[in-house]
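Shown here: the complex without one of its protein chains, the others still in place.
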Amino acid sequence: MTANAVTSNEYLLDIQALTKTFPVRRSFLSRWRGEAPKVVRALTDVNLQVRRGETLGIVGESGCGKSTLARCIVRLHKADAGSIRYDGREVLTLGAEDLRMYYRRVQMIFQDPFSSLNPRMTVGQVLREVLTVHKLRPKEQQGERVRELLGLVGLSPEAENRLPHEFSGGQRQRIGIARALAMEPDCLVADELVSALDVSVQAQVVNLLLELQEKLGLTVLFVAHDLRLVRHISHRVAVMYLGRVVEVGTTQELFEAPAHPYTRALLAAAPHLDPAHRVDAPAVSGELPSPLNVPSGCPFRTRCPYAFDRCATDRPELTEIRLGQSVACHLFDPALRPADQPAEVR
Amino acid sequence: MRASYVLKRLLQIIPTFIAVLILVFLLVRLLPGDPASAILGDRATPEIVARKKRELGLDQPLVVQFWIFVQHLVRGDLGESTSLKVPVLRLVGERLPVTLFLSVYASILGVVMAVPLAILAAVRRNTWVDGVIRGLFQIGLSLPVFYVALQLLTLLGAKLQWFPIGGYGDSFGDRLYHLFLPALTLGFNLAAILVRTLRNSILEVLTAEYVEFARSKGLRTRVVLSRHVLRNALISTITLLGLNIGALIGGAVITESVFAIPGVGRLMIDAIFGRDYPVIQGLTLVFAVLVSLVFLMTDLVHARLDPRVEHA
Amino acid sequence: VERGGTLVYGRYADSLFLDPVLNDANLDIWILTNLYDTLLQPSANGKGVQPGLASSYTVSSDNKSMKLTLRSGIKFADGSPITAADVKWSLDRARKPDNGDWSGSLASIDNITTSGNTVTLNLKRPDPTLAAALATFNSAIMSQKLFNAAAGKNDAEKAKAFAEKPIGSGPFVLSEWKKGSYMVIKRNPYYWKKGEDGKALPYLDAVRFEIIPDDNTRILKLQAGEIQGAEFIPLARVNELKANPKINMALFPSTQVNFITMNNRPKLKDGSTNPLSDVRVRQALNYATNKDALIQIVTYGVGKPMNSFMSSTTPLFDTSQKGFPYNLDKAKALMAAAGYKNGFEVTSMATSGSANDLAQLTALQQMWAQIGVKLKIEQLDAATKTARYRANDFQMRTGGWTNDINDPSQITTYFAIYATVESLHTGFKSAEIEKLFEQSQSETSRVKRASIYRRIQTLYHEAAPIVYLYETPYPVALAKNVKGFVQIPLGNNIFAATYLDK
Amino acid sequence: MTTTAPPVTSVAPRRTRRRPKPTLIAGLLLLLPLVIAAVAPKLLAPYSPTDFDYTAILQGPSAKHLFGTDNFGRDIFSRIIFGAQVDLQIAVFTTLFPFVFGTLLGAFTGFVGKWFDAMIGRVADLVVVFPFLVLVIAIVAVLGPGLTNMYIAVSAVGWVSYWRLVRAEVMAQKETEYAQAARVLGFGPSRVLLRHVLPNAVTPAIVYLMTDMSLGILLGASLGYLGLGAQPPTPEWGVMVADGKNFMATAWWIAGFPGLALTLAGVAFSLIGDGLADALRPRS
Partner (left out) sequence: MSAPLPSPVLRVRDLDVRIPTPRGELHAVRGVNFDLQPGEVLGLVGESGSGKSVTLRALLQLHRKPVRVTGTIEYGGHNLVGLSEAKLRNVRGAQIGMIFQEPMTALNPVLTIGEQIRENLREHRGLTGKAANERAVELLDLVGIPSARTRLSDYAHQFSGGMRQRAMIAIALASEPRVLLADEPTTALDVTIQDQILRLLLKLREQLGMSIVLVTHDLGVVAQTCDRVAVMYAGRLVETANVTDVFSAPKHAYTLGLLRSLPDSGAHRRPLQPIPGSPPDLRHLPAGCAFAPRCAFHTNACLGSEPPLIEIAPSRASACVHYAKLPLVNEVVV
């Protein structure tokens, strides 16, 4: 099956050509001189589909637009252009009332265990507020539901009367998850859910997520920069670079046969756990370009060891190179004769 | 880039300036009583009052008065004081330097007092030294300015005769000598505010990682304190100082009366009580421009001290 | 006597306009006579006149003209001679009805003629006050030539320019003036009057007026020796300064009376009824006022009770006036008779920041409470207070008065004659007083005039349009070495014979 | 998978008890006598604050008159006691409106932004370019002297500080993850602002409120000095200090004791402010 043949029903979330820029404050003089306004290109023409019940991992270096994408999906940012269809319905144009209904289905869980909970509300208040505002449970049933939710995320019922600062980081992330679950959503957007946690605690939260997904049939968008973790829990993975999706594929394909030179560099740079398996040369050289000044053509060309002249002029589109794996790289252009392609890549 | 920023900030002052203009013009005319009453006192007969009003142009409708005011203003003419019968511009020219001198002097004294004591308090935090410094300034902050001024006058001026009681002085040195007590009064008040914030920001900076890094480089404590700690701690203090200079100029109102200093503060009070419309208007505009300039300067100094500030 | 030196004198506020005719207030008047000279001068006791620029004057037998002979060799401060033409021009300017507030004092003059060094004033009617008027600041002699040479298109502009740097013929001439901060007047070398040592006055080289609005600062500066004189010493400090061996705390007799103006109209500006329109109420308030206590509290003993509306230093003051002795019973009886047994509430305006006003009214609050009158104090800045006063929009206000001319007529027109300023804006009007006053204005017999004024004072006392309080002197603190300074009862500061003792 | 995640609350429930803040307690203890004096002055004051005693003018401190008497023979101690009411009233009324209005406006403009924010910003600029004291004096001069008009004047000017503080804080707080979480949970803007953002943004304003209260009292004193503050015979400390300025050399107690009272109040407020800053910080 090719991507084009998929009906919208198969994809719970269908993102097309999503673009988001952040304006940079300009000097008076530059405006006066009529200079073109500068923008941070956080997302450029992002195409991405998420299937029902799957976990889609999103990886990439800092500033490549992972969080922006997640936030656009839950409408915390207003996208500039493109479309996001959720279950066939356009999300970007939802009115206030429909948006509420949308949030009932799509919830976000946040990265920072310290700032993602209102420091002045007890856990019980946090959960009850959700139940009350959305009239999910009548008052008398709320207590029971709160205990149920706490149990679901592995917290004991006494937690209800405590304030966030009385919990450890891992516990706070559980509270955040419980808060999202209170809405009974079918899709979770998790932005760096466990990045701030210690490894030993990370595993606890990851387990919880896996378990809940199993139990509740959740679709999960898992944004992270820990490749090991993403590989462990994702069905499919998308790799982003400077506001673009450069490669997307099933976890196995992507990790075992990475196609895009950036994906390969990323995987090579991730420190391997085996001390016997050491590499001397750096996986990739050079610094990440500024999102204010994205290179023309392929954004990765400035650091790419295989870049050739066309990379500077044409922007490569995301195209399927094999079943379930798409890549945005000229090296995979079928029009290119095999002789022109570097041997290492194929 | 800096030039464009300055230009932009200067242009930004203009709308504020115009609003200030209209506001003051109206406000001043809302004051009960009028210049004629203020000048003539109780005795004047109705005819005399009417004559005076005509003379001052107060018999015209407000709109006409405003139009005349604007016309004059465009020509750089702020009008003439109704009570002192002197062009406002000349008055301001005479008085403003006094107040500026006093404000700058007070700021310098304030900073000179605040910085070493704040460092001391921060480095010795939670010891008796810290307690005494903070307590002293807290008390200073809780006393009315005129009380402090009068105490200083009585003690250092009249009793010990170390400093003159009032006046302004002629030469620069003489000025420093004459204005010492008023500058001290204002400076003390300023120092009280500064010590508080500076101490806190020094404490904050002391725990910053770059201070740790500087120490790990084996630099002398003095170098660490001056180059790394103080410079960073001063950044927030400069902003505060700038914000307070406006208040300082305002605070000069009382200090100037107590110390008999012919500055704009006293002029303003006299003008308000004397219903000297042109002076009130002129001074307000001057204040507005001055404070805006101080803010601008604060920004520039801030940008100079803190390279992170991009006023793009 | 010692010659030379500069006297630094602390004033509470600066002069505004140094033109003898067009000036605005006491701030000008009280120092003008140091800069400008008049034909006649007030005598030292303040009750009569003595020769000035005119060495003598004679009044015709029909009292319809006055002939003055100018002193010979008199000069303005720039060295130019003072001529009869200057005199005529100056007096004509001073009596022009449009010119200034004081033109009325010369209103009896019909025309002025000159011949040689004599000047003749031809009068419309006999005028008993003319000599005093000629000894008053507004009759100062100015140089026509210098005035006309001043910049400006018309007389008003010229007057302004001239007053910036006036040149008169007084003992001093203005040398430097930074408005609102200081003024320096220096010795006029052409001054005609001789001192004790036979040489021309003044003794001082210069007087420097420093403007120090804060009472306390003025005193501190004097104590620190930075200034040698300070005016308007708060009465609260008088005793303290008297005890200071380095300071001469002078209390110059004055024409100052302190009183409370009452609105006598039946209705107030806001339409409410006014209990003060009842003469019994006004008398009651007067009787309920313990002047001796007030003098103790407010003036720290330096004042004395006010027995007539005019001060005891005013010519023709009637010594038999009794004023209102403190009598609570009488006050209560009058209140009851007026139907205010339980009192009422009354508001008085006060000048904000004036310690004396406050002390006065806080004390009255207490005193009047005894007869059930609840006094509320409303502090207003001077401009507002004056504006409300002028609009008759008040119930009571604190008031003070000093004469400008050595004659009772001025105070009387203001206090008792409706046409001037509605009798201090009280609204008080007495046909009999108006008639008597009219009569007095052309009565040249001093005895007859005195009896008319006795009657006026009695009538005024009976009607009690104001609350009589007390008279106060001018409190001036001087360094011990300052000699020969006087402030005359009219308030003028006279530095001509002042010197600094070594 | 049926095993639920291990219950973890039993392991490290970091329950930290709120410890009393020494500065806060010290501040409250200092303020206590003033509050008592303000509530029941009649119980404490031996004399009336306004009655004259001509026989006891300018007497130094003694057993009869603890703090001496003033130039009207009024008992300074009693005046200070009664003054507590006036000065605490000044402290509250000069700050109440600016605090409430400034905070609400700051919350609103900080949260909504856009042209309304820009407009208020311009108005604030206007207010800020006038030196505070001068502006207050001018307004009081327009309206007439007295405490009520002083309150009006201060309110017209004083809100700007609170507006700035709260606006900046709200702008910061609305970007926090819990505020975003609240939005994603489908809560309306007013709920997000009032229940989530504002309670966490208001702390600096409350702390500043304390400083402002003592500044309010001082302002009252300054205006009193110019005769624009509390009107006689109201026993207001600042005005008492101002009244005593003529007796500084001869009767120090007239200005001295009210000065002490002012200092006491100032120190109390500032200690409370410091203490509150500590106590209101959500995590300890």
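By letter and in written order, the chains are A, B, C and D; residue numbering begins at 1 in each of them.
The rule we apply is simple: a residue touches a chain if its C-beta (ideal position, glycine included) is under 8 Å from a C-beta of that chain, and two chains touch if they have at least 3 such contacts.
Just so we're clear, the structure is a prediction, and the values are computed from it rather than from any experiment.
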Residue among B:A19, B:L89 or B:A214 touching the omitted chain: B:A214
Residue in contact with the excluded chain [from A:G170, A:G243, A:P299 or A:P316]: A:G170
Candidates A:E61, A:E148, A:E317 or A:D333 - the one touching the absent chain: A:E61
From A:A17, A:M101, A:L216 or A:A269, residue that would touch the chain that is not displayed: A:A269
Subunit A residues touching the omitted chain (full complex): 55, 61-62, 168-171, 198-204, 206-207, 210-211, 225, 227-229, 231-233, 235, 251, 265-266, 268-276, 278, 280-285, 287-288, 290
Subunit B residues touching the omitted chain (full complex): 208-210, 212-221, 223, 227-228, 231-232, 235, 305-308
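Heads up, the rule we're going with is that only the chains that are shown with their structure count from here on.
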If a chain touches subunit B and subunit C alike, it appears here: D
Per Cα centroids, the chain farthest from subunit C: A
Selected pair, greater C-beta contact count between C-D and A-D: A-D
Intercentroid distance (Cα basis), subunit C paired with subunit A, Å: 89
Whole-Å gap separating subunit C and subunit D, where each centre is the average of the chain's CA atoms: 48
For subunit A paired with subunit B, centre-to-centre distance based on mean C-alpha positions, whole Å: 53
Junction residues of subunit B, two or more chains touched: 31-32, 150, 154, 158, 272-273
Residue numbers of subunit D (touch at least two other chains): 141, 144, 226, 245, 248-249
Contact set on subunit A toward subunit D in their complex: 71, 74, 76, 99-100, 103-104, 107-108, 110-112, 114-120, 129-130, 133-134, 151-156, 158-159, 162-163, 165-168, 170-171, 174, 176, 179, 183, 204, 207-208, 210-211, 214-215
Complex contact set, residues of subunit D against subunit A: 1, 4-10, 12-16, 176-178, 180-187, 191, 195-196, 199-200, 282-284
Complex contacts: residues of subunit C adjacent to subunit B: 14, 16-17, 24-26, 98, 101, 156, 160, 163, 178-182, 210-214, 216-218, 220-221, 223-224, 226, 381-390, 399, 414, 420-421, 424
